[in-house]
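Removed: one protein chain of the complex. Kept in place: all other protein chains.
This part shows subunit A:
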Amino acid sequence: MSSRGGKQKKGNVTSEQEEEEQPLQAVLVADSFNRRFFPISKDQPRALLPLGNVAMIDYTLEFLTSTGVQETFVFCCWMSNKIKDHLLKSKWCRPTSPNVVHIITSDLYRSLGDVLRDVDAKNLVRNDFILVYGDVVSNIDVSQALQEHRHRRKVDKNISVMTMVFKESSPGHKSRCEEDDVIVAMDSKSKRVLHYQKTQGLKKLQFPMNIFQHGSDEFEVRHDLLDCHISICSPQVAELFTDNFDYQTRSDFVRGILVNEEILGNQIHLYVTQDGYGARVSNLQMYDSVSSDMVRRWVYPLTPEANFTDQQGQGCTHSRHNVYRGAEVSLGQGSQMEENVLIGRDTSIGANCRISNSVIGNNCTIGDNVVLDRAYMWNNVHISSNVEIHQSVVCDGAVVKEAVRLNKQCVLAYNVVIGPNLSLPEGTVVSMHHPEEEEEDDDDEFLSDDQEVGHSKDKTRQKAFNPAEVGPEGKGYIWKASMDDTEDEELAQCLWGLVLNPDPESDSESEASEESQDHSRSVSPEIDDVNAFQLEVLGTLQRGLEENIVCDNLVLEINSLKYAYNITLKEVMQILTRVVLEYPFQQQGTQLTTLQYTGSLLPLLKTWSPVFKNYIKRPQDHLDCLSAVEELFLEQDTHQTAMVKVLMKMYQLEILEEEAILKWFSTGATNDKSRQLRKNQGLQKFIKWLEEAEDESSEEGE
């Protein structure tokens, strides 16, 4: 008994139980800084929207608490009072809660970056912390990831800055948000992130080669990752956000770290889990998926009948086929709850209804002959008879009158009334707020758009309710979102998530190649650049001939072109060789005989030999030049005999050395055509002569 008196409460911030374990902290961002849930989120902040009749922020807090987090900072911006009220009434603010929740509000937050900068300014985190959004639903056990993260930091002296938690799931899985689709290149052994890119519907992606040169030999490029938006961050993350004012989102941060790796030396790792479920409700499509996953018990133990929020009257019973019924639910005669249905308490359902794959809130009234399929209804909804609802969301207090049909992806916001005998087309959004209201409120505490959300609303100019749209007794305005083509949008944004228009030309994130001094092949630059460069070189040489420009100046010009088009030295030389060798064809057409060709080419070689000599210095350059020559003559079959003369001339002009030629001859035969080339009589004679010449020169002694 006495020992218990001395035992500290776990919720104490300045805990006396030091050891090595400081209380685990978490930063919960209860605001998404975008408008994906407009106009629903005009009345209620996103974190409080109900998922399975439980506010989303409760799921996140439960996830954090079961991981062992002992201190959570909740940052709110939009409608912070509501969030504060909700949390103060919830079980997490009870004195016995193992997780102490601090609520921090400010109207100035505009992005995740701002929140983290505030965290740094207020010096809130002392140690590694977990960073999540307020709409994350998960039951992943991150203790393993935490351990790995801590171990890495201890071993590597704080190089690893963040560990992202991903879940393995195949591409195209319905719980994968298409906007958040990422491709990650990682080092398999150390789980380090080497490249991180949002796919955004692109069909082709480019990876810079330097990421694969880090000394490890096992890489994975993964597309099967579902981003759970759970990150384990070190305290440096907050500092890094303060240092870089333009980091707004986590992707910015990741990209920044990866780009600045040489300077700062920071690394990001990831943790991929196969068990456990984690997802973020970032748009209505995800809301649909996560809701149905929850009803199907994928997020066990956060299941509806567990009532983990400990609210009175929230419990329900679980029956076969995932049918959950709250207290005092009454079901009319002949009605069937087929499968995957969750019904809140005090709801009454009429006769002959068929309900499947739906979530119905508390205090709802549903009439007779209603068909509900993938419908999500919140509290106090009144639905009359003969209604059909498919894959739609109906918010609090809405009234749906007789014989209405809601087709897929409709949204009825708070307190909307939809009149009798109406069929709403797919994708309709009806709200009591007039779409124009938004302009007046702009200087209020409105959120700024996330950079990816680019839609502008087509204002429907009406102040009265339009009976054609909402029915004779209806109340509400229709919100239309139109695509804005002037911005660089390949993706159409709508409330329900992306509708991708695949754009084969789009190349929003091409990475230029780096200079690689080793033997690996570098990524070829844009084809346009090479062609342009070639033309320019040709032009330069032409002018050189006409105006008798000194070779040094030619070299200068070519060098400057090289920088302008970002071409590597090796390619410069190859293109130069090619251009020179093709020059006679350029000038005089392609119908030359070999004789004429050599006749015009050889003097050119002599004129431009200083240019060549400038670029061909090392043995490797010789080989490259030779391979360019070979390539050209492989294309120009008819002139292969000229090749000997070319080589001879180049040798005489001391552009190429005999060792290089011999080496090229003996080793370079990669395919049949080049083998045949080497069998050319003239060439063989030349080689033989070279060998003899070399013997002589080596006999003379060097």
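Some observations on this one:
By definition in this document, contacts are C-beta pairs under 8 Å (C-beta built on N, C-alpha and C of every residue); 3 or more make two chains touch, one makes a residue touch a chain; residues count from 1.
Everything that follows uses one rule, which is that contacts and distances are computed from a predicted model.
For the chain that is left out, the UniProt protein name among "Histidine-containing phosphotransfer protein", "NAD(P)H-hydrate epimerase", "Translation initiation factor eIF2B subunit beta" or "Auxin signaling F-box 2" is "Translation initiation factor eIF2B subunit beta".
Only one residue in the set A:260, A:319 or A:684 touches the chain that does not appear here, and it is A:319. Set against the missing chain, the residues A:105, A:169, A:352 or A:641 yield one that touches it, A:169. Across the entire complex, the residue among A:139, A:392, A:428 or A:577 in touch with the chain not shown is A:139. If you put the hidden chain back, the residue from A:178, A:224 or A:691 that touches it is A:224. Set against the missing chain, the residues A:59, A:308 or A:479 yield one that touches it, A:308. Residue positions on subunit A in contact with the hidden chain: 1, 4-5, 7, 9, 65-66, 94-98, 139, 141, 167-175, 224, 274-277, 292, 296-301, 306-308, 310, 315, 317-322, 339-340, in rising order.
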